[in-house]
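All protein chains but one are shown in place.
A, B and C are the chain letters, set down in written order, and residue numbers restart from 1 in every chain.
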Amino acid sequence: MQLDHAFAVRADPDATFAFLLDVNRVAGCIPGVTGVEERDPDTFVGTLKVKVGPVGITYRGTATIVSRDASARQATLAAEGIEGVGAGRVKATAVMAVEPTADGSSVTISTDLAIAGRLAGFGRGIIDGVAKRIVGEMADCIRTKLESPEAATSGRPD
Amino acid sequence: MPVAPIEVRMTVNGVERRAAVPPRLLLSDFLRHELGLTGTHVGCEHGVCGACTVLLDGAAVRSCLLFAVQAEGADVRTVESLTGPNDELTAIPAAFRDEHGLQCGFCTPGIMMSLAALEGDAPVEHEALVDAIGGHLCRCTGYRNIVRAAERAIGVAAGTGEEARDG
Amino acid sequence: MKPPDFEYARPATVADAVSLLASAGGDAKVLAGGQSLVPLLNFRLAAPSLLVDVNRVDGLAHLTVDGSTLRIGATTRMRVLELDPLVRDLVPVLAAAARWVGHVQIRNRGTVGGSVAHADPAAEVPAVCLLLDAELVATGPSGERRIPARDFFAGFLTTTLAEDELLTEIRIPAQTARRWGFREYAQRRGDFALAGAATTVGIDAAGRIDEARIVVFGTSDRPIRARSAEAALAGAEPSADGLDAAATAAADEAAADDPRPDAAYRRVLTRTMVRRALEDAFGGSSDGHGEVR
Partner (left out) sequence: MAEGLARYVGRSVPRVEDERLVRGRGRYVDDIDLPGQLHGAFLRSVLANARIRSIDATAAREAPGVRLVLTGADLGELNAPLPPFVPDPNMRNPRTQLPLAVDRVRYVGEAIAFVVAADRYLAEDAAALIEVDYEPLPAVVDLATATAAEGRVHDEVPDNVAGDVHDSTGDPDAVFAAAPFVERVHVSIERSTASPIEGRGINAAWDPDAGRLTMYASTQAPVPLKGGLSRLLGLDPDRVHVEAPDVGGGFGSKIMVFYPEEIVVPYAATRVGAPVKWTEDRWEYFVAANQERRQIHDAEIAFDAEGTILGVRTRFLHDGGAYTPYGSDVTHNTATHVLGQYRIPAFEISGQVVFTNKVPVSPYRGAGRPQAVFVMERLVGAMARRLGRDPNEIRRRNLIPKDAFPYETGLHIKAPVTYDSGNYEEAFDEALELVEARTFRSEQAAAREAGRYLGLGVAPYIEATAPARNEACGARLDEGGRLVLAMGLASQGQGHETVFAQIAADTLGCGFEDVAVRTGNTAGEDAGIGTFGSRGVVMGGNAVALAVRELREQLVRFAADLFEATPADIGIADGWVSVAGSPQRRLRIATLVALAGSGGADATAEPGDDPATFEAARRRAAVQGGPTTFEAHGQADLPAMTFASGVHAAIVEVDPGTGGVRILRYVLVHDCGRIVNPTIVEGQVLGGLAQGIGGALLERLVFDEDGQPQTTSFMDFRLPTVDDIPEVRLAHFETPSTLNPLGVKGTGEAGVIPVSAVIAEAIEDALAPFAVRVDSMPLFPDEIVGLIERARQATAA
């Protein structure tokens, strides 16, 4: 499943791109992510609790920055998670790109999402709805943090 | 460790039943496997097929979408109640037999219970019969004979029948 | 397909229910009719640690009139909404909408509050709440608050209710515009709507439309008020062209946000539903009617 999200940020493109590569800070913006630990500069482990209405599934997994191109301000993040209890899995590859604009930056995040397990088969747009909501909230949060006065300094998720 | 059982008391087909059950035990499983009332069938466990339909305080409901603990103090009726004290068939099962309203018989008890909920209001509008049957999946019959059985057992209020449904 | 283990509580008061919800730290779920929640539990797509069964909470199953407002307790069954003369009389579009909810066996158990709090984008009652500017009453640890419907539905299965808040009542103003229409379409009767439309319209003495409300549902992540379509109708005399234009405007408005691959189809379908709902509303009877297949 392909999810495309674009948003504008009133912040410098390089600062924005740096933020996107700071997994700890981005993770703090993904609703339901907890316990993020750094394995190496590009690999992180953590837990994602997907919670939308009554749907609640916890995935344990890793996120890896598989490529980064500072000059083009483009990076690719691959994440994979396994259900804490149950056999389900989730895999996502997100291509993030930052372009300069007149009043800041425009960010695009193209996510290729694959979900396996019962959630995948429980149709009628649950996944679309859940994924769209997570990416939407993440984008809002990133924008808010980048545009807040302490954006440049704070390294910790709230 | 599993959550401790909870005491539940309900009346099933006129008989008071008590048991200590885990909160997550579905009413359908309670009826079938704790009480041995296996006439209530389970076809999907997500509330669509209707095979598990029973009467809860007179209303047709999916027993796979209720926990047994929720039936505390309730009056539950299952398909077994449609057979009379002398083993005679009441109107609804007799009509299903007479109209060939079943084949494999798996969905039948649920459908008959949805119709049993209408018995007190008989005769009803044709639409009410179709509405009641509309909440059930039958994979064998193609429904026509189920509708005929329902019409025969419940009775259709004058002027609401579907004319010449079969040509 | 058996549910995971959970603790179960059956409070008798709103206060107890709220404190139980608060005690679970966001890991509790309210069990009302259970017609959406229990399937998710059986599929093990939900795993709350505690279910708070509100079916026996005192004073939540009422259906009363307060001035010109219909007050519906949260645990009122959908079947009551469908059949109660009070609803048919004061808010006929709501009674019609209720008839489209699942099948009778689901409506016998499903609750009005449950449908509203579950916030399924294809659900009928939330659409009518938005249509008629309903107020949703919730109680949390810090007391009661009233939330206008337009601020309540926040996205796919998502509302602005806090995790420790309990929806207790739905307050729906009686229809002032007596003409109404309600349409939805699904591949099978009883299924979630692929798209639907609810409308109320009023006509003044001069035969002009003095009030038009249109809500589209099933196309986005929440029900949508089709403001531009309403504006196009307001003040005009009803005409076929006018209804066409309003339907197109509503479809454009609603389809813009549909992420699914069949969005183009939904646009066509939405247009049809709005057009037909309006037609019903303007059709001969001032009482209108929804399409019942």
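Quick notes
We take it that a residue touches a chain if its C-beta (ideal position, glycine included) is under 8 Å from a C-beta of that chain, and two chains touch if they have at least 3 such contacts.
Please read these numbers as outputs of a predicted model, since none were measured by experiment.
The chain that is not drawn here is touched, among residues C:G190, C:G242 or C:G283, by C:G190.
Across C:D89, C:E237 or C:D262, the single residue that touches the chain missing here is C:D262.
Touch with the hidden chain on the side of subunit C covers residues 1-5, 39, 43-44, 185, 187-192, 194, 262, 264-266, 268-269, 271-272, 275-276, 293. Those residues of subunit B that touch the chain absent from the view are 1-2, 22, 24-25, 29, 32-33, 36-46, 48-49, 51, 78-80, 82-83, 89, 93-94, 96-98, 100, 102-109, 112, 130, 133-147, 164-167.
Think of the hidden chain as still there; on subunit A it touches residues 1, 85-89, 91, 114-118, 120-124.
Heads up, the rule we're going with is that only the chains that are shown with their structure count from here on.
Chain geometry summary: the mean Cα position of subunit B and that of subunit C are 28 Å apart.
Centroids of subunit A and subunit C (each the mean of its C-alpha atoms) stand 32 Å apart. Averaging Cα coordinates per chain places subunit A and subunit B 48 Å apart.
The set of subunit A residues that touch two or more partner chains is empty.
Within subunit C, residues 4, 41, 43 each touch two or more of the remaining chains.
Those residues of subunit C that touch subunit B in the complex are listed here as 1-8, 10, 31, 34-35, 38-39, 41-43, 51, 53, 55, 79, 102-106, 108-109, 189-190.
Taken in their complex, subunit B has these residues touching subunit C: 2-3, 6, 22-24, 26, 29, 45-47, 50, 53, 56, 59-62, 64-67, 69-70, 72, 114, 131-132, 134-135. Residues 52-57, 85-86, 118-119, 122, 124-126, 128-130, 132-133, 136 of subunit A touch subunit C in their complex.
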